[in-house]
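Removed from the display is one protein chain of the complex; every other protein chain stays in position.
After this line comes subunit A, so read on.
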Amino acid sequence: MICNEIRLEPMSVDATTVRRIAHLARIAVTDDDIPHLQGELNAILAFVEELDTVDVTGVEPMTSVTPMALIQREDVVTDGGYPDDIVANAPMTEDHFFMVPKVVE
């Protein structure tokens, strides 16, 4: 798991990585925004880095600290049937479809 790899160097992001992350999330970021976003991300990474000081040798990676099993539900149709609500917040709709700028290969 990514979270318990032991890092010798403190992790930080450069300006290129910030641009790449923004692009992957399709968030428009101007060059002016990059330095302070880079600073904020690095501050978060430094804060989280403290966890690296904990010795987790032999500990299974976990995603939850609650000692409970994954809740399962029965296979019955209990939801849906309200397309008006589904598209209510969409900027553009037609016949209950979402309309988005054309995306086609």
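One rule holds for everything that comes next: a contact is a pair of C-beta atoms (placed from the backbone, for glycine too) under 8 Å apart; a residue touches a chain by one contact, two chains touch by 3 or more; residues count from 1.
The working rule: contacts and distances are computed from a predicted model.
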{"item": "Which of \"STAS domain-containing protein\", \"Intermembrane phospholipid transport system permease protein MlaE\", \"Aspartyl/glutamyl-tRNA(Asn/Gln) amidotransferase subunit B\" or \"ABC transporter ATP-binding protein\" matches, in UniProt, the chain that is not displayed", "value": "\"Aspartyl/glutamyl-tRNA(Asn/Gln) amidotransferase subunit B\""}
{"item": "Where the unshown chain meets subunit A, residue by residue", "value": "1-2, 23-26, 61, 63-64, 66, 68-81, 83, 85-87, 92, 94-105"}
